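This report refers to the structure that appears directly beneath it.
Coming up: chain A.
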Amino acid sequence: MTILEVVLRLVLVVAAFLILPLLVGQMEHKAMAHMQARLGPMHAGGFHGWAQLIADGVKFVQKEHVVPTEADRRVFSLAPAVALLPYMIVLVVIPVGPGLVAVNLDIGLFFVLAVMSVSVLGSVMAGWSSGNKYSLLGGLRSAAQLMAYELPLVLAASSVAMAAGTLSLSGIVEAWSPWWLLWQAPALLIFFVAGLAELARPPFDMPVADSEIVLGPYTEYTGLRFALFLLAEYAGIVVLCALTAVLFLGGWRGPFASDDLGPVWFLAKVFVLAFVVIWLRVSNPRLRADQLQKLAWQVLVPLSLAQLALTGVVKVVAS
Partner candidate 1 sequence: MSVLPVLFFAIPLIGCIAVLAVPERIAVVLGIVITAVTFVLTVVAAMSFSYVGGGMHLVTDLSWIPPIGLRFHLGIDGVSVPLVILTALLCLLGMIYVARREAGLERPRAFVSLLLLTEVGMLGTFISLDLLLFFVFFEVVLIPMYALIAGWGGAGRVRAARQFILYTLLGSGVLLVGLLVIYGNTSTLDMVELAARDGAGMSRAVQIIAFVLVAGGLAVKVPMWPLHTWLPDAHSEAPTVGSVLLAGVLLKMGTYGLIRIALPTLPEGALAVAPFLGALGVIGIVYAALACLAQRNLKRLIAFSSVGHMGFVLLGISTLTAAGVNAALLANIAHGLITGLLFFLVGGMAERFGSTDMDKIGGGTLTLAPRLGVLLIIAAVASFGLPGLAGFWGEMLAMLAAFNPAESLDRGLYLAYMVIAGIGAVLTAAYFLVMLRKVAQGTVAAWRRDGGIMDVTRSEMVAWVPLVVLVLVVGIWPGLVLGPTAETVSAYLSGGG
Partner candidate 2 sequence: MQGYFGAYGLIALLLVVGAVFVAVALSANRLLRPARPTPQKLLTYECGVDPVGGGWAQSYVRYYVFTFLYVVFAVDAVFLFPWATVFAAPGFGLATLIEMFVFLGFLAVGILYAWRKGVLSWA
Partner candidate 3 sequence: MPAVQDIDYLAIAPPLILALAAILVLVAETFLPRVDALAIGGIVLAGGAEIALTAGGRTRGTFCVDGSCSFVVDDFTLLFQSVMLIAGVIVVLMAQVEIRDTRLPAGEFYFLILGALSGALTLAAGRDLVTLLVSLEVVSLPLFALVALRRYDGRSSEAGVKMFLVSVVSTAVMLFGISLVYGATGTLFLDRIGAVLATPSPLESVAGVGVVLVLVGFGFKVSAVPFHFWAPDTYQGSPVAVAAFLSVVSKAAGFAGLALVLSIAFAPFADVWGPLVAVLAAVSMTVGNLVALRQKTVIRLLAWSSIAQAGYMLAPLGAAGGGAPLGELVAATIGYVAIYALMNIGVFAVISFVGWVGRHGGGMLDDYRGLARTNPLVAVALAFFLACLAGLPPGLAGLFAKIVVFQGTILGGYGWLAVIMAVNTVIGLFYYLAWASRLFAARPETVQFGQVKRPVGVAIGVAALGTVLISVLPQVVLGVSIGG
């Protein structure tokens, strides 16, 4: 690997990290608006408000940064970075095509799961350091949600690892075959739902429930730091969708020309999934705390255990 290559890879990853969330964000603006029978942003940039998010960004950069006197200043300032950076790190190991991956780790899946869960720490830090009751509650809710949904997430992921017999993400994509759609469907659902919950996306947005606790951990944030949290949320969606695509939907593989059009297939899957994320937000009411925990422990965990059993049996019988 030459220096040039290294730089190229880094640039590509950073670019993906900066652009894809914006696309998803814009998609959310528009898709949500249309689902709710309105137009959404129409002015910024001219064509259907395509530059709305860029404008938002510029605005955020210029806004005043307020740190409440009650807050723990250092943790408060650090939290957005902690929330954001893990998603960027995760992107580095996601394969977008055959051989097209910034870093090919043998234990990619493990790495991804480990790094992703760091991100929630950002929310918890924010909630804890703000010195605000709503924030504290929100932070605790985030933590609890992570606790509850991490287990099914991990179990579902390990089901795929079992099926593929490897922890390498590229290896999983290569081992994937269409009938997994059927066989690993429960795992897919579990993974996707648990991932949403970890991101605190609606309908699992108890931690930021605006009607109860304003904006949870982010209540006290303003300006650019708030923007970083927003960016983290959308980056999270991208990462979740990318992972779901890689693990369950065959990543870069498509009905035809997988080798040539790999990245295209991959991105298509990511955006379809991102659309589903948005769709779920619009069409579902928020779950209560007890429902959240119940769903995790009484539905997802047993289901994921059953999926593991199924995977194991099928795999052994097949071999």
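We adopt the following convention: a contact is a pair of C-beta atoms (placed from the backbone, for glycine too) under 8 Å apart; a residue touches a chain by one contact, two chains touch by 3 or more; residues count from 1.
Picked so that all candidates are chains of the complex that A comes from, given by their letters.
Note that this is a predicted model, so its numbers are computed, not measured.
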{"item": "Touching candidate - 1, 2 or 3 - for chain A as found in this complex", "value": "2"}
{"item": "Interfacial residue positions of chain A with respect to candidate 2 in the complex", "value": "1, 6, 9-10, 13-14, 60-70, 80-81, 84-85, 88-89, 92-93, 102-105, 107, 109-110, 130-137, 140, 143-144, 147-148, 150-151, 154-155, 158-159, 161-162, 165-167, 214, 219-220, 223-225, 228, 289-290, 293-294, 297-298, 301-302, 305, 308-309, 312-313, 315-316, 319"}
